[in-house]
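Note that one protein chain is taken out, while the other chains of the complex remain in position.
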Amino acid sequence: MANFEGHALPGSFFIIFGLWWSVKYSLKYHIMKMNKDGHTPRFFESVEVFEGATKVFCSLVGMLAEQFVPSGPHLALLSGETHTWVKLMNWQHSTMYLFFGISGAMDILTYSSIKVPIGLDRLGLSVALFVEGFLFYYHVVNRPMLDQHIHSLLLTAIFSGTLCTLLEVFLRDNIVLELFRASLALLQGTWFWQIGFVLYPPSGGPQWEEEDHGNIMFITMCFCWHYATSILIVALNYALTHCCIRKCRRNKGQIEIGLGIRKKHKENSRTSLLNESDEE
Amino acid sequence: MANFEGHALPGSFFIIFGLWWSVKYSLKYHIMKMNKDGHTPRFFESVEVFEGATKVFCSLVGMLAEQFVPSGPHLALLSGETHTWVKLMNWQHSTMYLFFGISGAMDILTYSSIKVPIGLDRLGLSVALFVEGFLFYYHVVNRPMLDQHIHSLLLTAIFSGTLCTLLEVFLRDNIVLELFRASLALLQGTWFWQIGFVLYPPSGGPQWEEEDHGNIMFITMCFCWHYATSILIVALNYALTHCCIRKCRRNKGQIEIGLGIRKKHKENSRTSLLNESDEE
Amino acid sequence: MANFEGHALPGSFFIIFGLWWSVKYSLKYHIMKMNKDGHTPRFFESVEVFEGATKVFCSLVGMLAEQFVPSGPHLALLSGETHTWVKLMNWQHSTMYLFFGISGAMDILTYSSIKVPIGLDRLGLSVALFVEGFLFYYHVVNRPMLDQHIHSLLLTAIFSGTLCTLLEVFLRDNIVLELFRASLALLQGTWFWQIGFVLYPPSGGPQWEEEDHGNIMFITMCFCWHYATSILIVALNYALTHCCIRKCRRNKGQIEIGLGIRKKHKENSRTSLLNESDEE
Partner (left out) sequence: MANFEGHALPGSFFIIFGLWWSVKYSLKYHIMKMNKDGHTPRFFESVEVFEGATKVFCSLVGMLAEQFVPSGPHLALLSGETHTWVKLMNWQHSTMYLFFGISGAMDILTYSSIKVPIGLDRLGLSVALFVEGFLFYYHVVNRPMLDQHIHSLLLTAIFSGTLCTLLEVFLRDNIVLELFRASLALLQGTWFWQIGFVLYPPSGGPQWEEEDHGNIMFITMCFCWHYATSILIVALNYALTHCCIRKCRRNKGQIEIGLGIRKKHKENSRTSLLNESDEE
């Protein structure tokens, strides 16, 4: 949707995922550090399934929104009379959402009973990001200079994300890559909002001069500021989780961590039983 | 061959290989998971040799077809009278097939008695795909916009395949890369058919408007849909193999897996004999 | 600052860091080789913190210089009257310095008590270099040919550095990459000076002919000579450190190395005490 809402919707999705990832991976890392055997509690597997389901849900929302807004194609692809394509923009956006949906489905399957090979979930996300960037790349031809430039900056964030996620296929559970991905998701999210504000000012203010070189220069720099901010947010979340976990441990009787330890305890007692029966 | 058949032939080759790979690697993965020692049955080595031989055969068919169709160069490269090159298109296609033939020969040699270093077979396939993309890249200069665009989309599939296979040189037997390669082969195959249908409609219908921007946008999106479909096909094959293997194991007395186990059993008994004679 | 000083300042920073890195990493490598257990003395951790602090300091100097030189923006971004951007060049340079500052902060945090995951410091430096290259890339549009070319050569040094540092995230303490990074920092530093001399001759001499193809060819070659020189400097530093360490060991009672050994000795004695108490 070539309007403010059409940029705010995906932007919000990415911001939510960026925030969520920065919290989730920080939490996982701190818990793993504390459990001295480098063990991740089982609890995180159901979290992954929940995340996958959320992805599928968000994608469905996005696809339906693109199709059934008043100005949308309403599932018509080819207009019969004029033999022309109907609302290709909306169709392209729907396609982008579709691949994020596939990625979400892969996430769910990886932790289900079918046991899809580990790593396919990251490859799925990487492909989804690549398709997003790929479609955007051919999307913005023949547009004014500022429009092209602001979208090509978005491509930087998208393809960096693609690369980062692709590396995660081979370097799974690497906290550096995971936080990097979170920061890139945040960047993409806030940049979608920025695009909305620049190209379709919601307050109905004056449009930006689209061919002014100064605007181009400012927007490039502004993109870097967005990234500096998103690094800051990830760093804050990391620090906050660190403090929370510490407090949790001391005060509240180790609820969350206990969850993992109790399970491990059960397993241990079971194993020791088995060992005993072996030794008898 | 700049006609429908010239695109359908390589397209079919790639679809067959894509389907075959998705089945083979799924099968291998499931068997390895079941044999708890992570052992692959010897059976697969002869399968690899057979695959190499098929590649060589397909390449020969392709080369002969390009050379000896009525409109082909019939092995003439330089026309003596006019001092011009004869049917360079067909020659270029022959060259592409040649490299897939070399890759097939490498596959065979890797599992033969000469013991070519492992990894060279993947490098060979990677080079074959690179040469294909490389020739296509210089192939489509000076063509109408739609023709160029539809081929440049093909390049995306080809070079992704090159990269994926190159990674396999170093990360051999990585199921994620293997399934990714299968999906890319399927994509390439179906896209060859798509090119045939768009540029040389076999039903003799009206040609597509080659300079229409809407067509370009649709084709880009259509490429993504092809990939979504090929992901689905690979996923289905993976799931089907999973079920088959399970059933096989339970009902039919573990025929295929037994093949591997019996061999291993023989080896084990031989080793135990050796150990006994050592111990005596 | 589009003058000689504006290029000499960052150039000097990079030369200092290049020299420092070539010495530091050579020293670390030689000491590790001598301590036969491949142990790095604790001493280097405080060095890293000091380096981070220096980075933050240099960045602040750079940012303040860009903002508060007489021709600078003095923190004004938008001029109220004409609704145009103020001194975007200086703002862009400030942004570059900002990211090096963030990288410095990450360096400090990695070795502080918060224990930021290892690898993030390298990622921070890689991002800082990327942002520098990214801003320069859009910086030089619409300039004369020689100006563009001389900056695009700089980009080669910057992006090689980005890639090298990115690899270090995953291959930490790899002496080859560390020396490579040092040589690229030197190259960047001397090239900044070269740009200053070519575009803003400080002696007030005649300007270079900006559209002459011969000048372009010479500058390209000159860039390679700069790199050959920086390789030589790194090699010299490596050799000198080697000799110094050897002499130190023989003559001066192993002061620096002793620092590490004494600590290790203490740890050992502590451990042996523990062992004894265990054995009792």
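Per-chain residue numbering starts at 1, and chain names A, B and C are given in the order in which the chains are listed.
The rule is short, and it goes like this: a residue touches a chain if its C-beta (ideal position, glycine included) is under 8 Å from a C-beta of that chain, and two chains touch if they have at least 3 such contacts.
Since we're looking at a predicted model, the values are computed, not measured.
Enquirer: Check the whole complex and report which displayed chains the hidden chain contacts.
Expert: B, C
Enquirer: Looking at C:Phe100, C:Phe130 or C:Phe180, which residue reaches the missing chain?
Expert: Only one listed residue reaches the unshown chain, and that is C:Phe180.
Enquirer: List every residue of chain B that touches the chain not included in the displayed model.
Expert: Within chain B, the residues that touch the unshown chain are 84-85, 88, 91-92, 95, 98-99, 102, 114-117, 119-120, 123, 127, 131, 134-135, 138-139, 141-142, 169-170.
Enquirer: Pick out the residues on chain C that sit against the missing chain.
Expert: 29, 33, 156, 171, 174-176, 179-180, 213-218, 220-221, 224-225, 227-228, 231, 238-239, 242
The working rule: only the chains that are shown with their structure count from here on.
Enquirer: For the two copies chain A and chain C, what is the rotation angle that overlays their Cα atoms, in steps of 5 degrees?
Expert: 90
Enquirer: Between chain B and chain C, what is the separation of their C-alpha centroids in Å?
Expert: Whole-Å distance between the two chain centres: 45.
Enquirer: When the centre of a chain is set as the mean of its C-alpha atoms, what distance in Å lies between chain A and chain B?
Expert: 32
Enquirer: For chain A, which residues are shared contacts with two or more other chains?
Expert: There are none in chain A.
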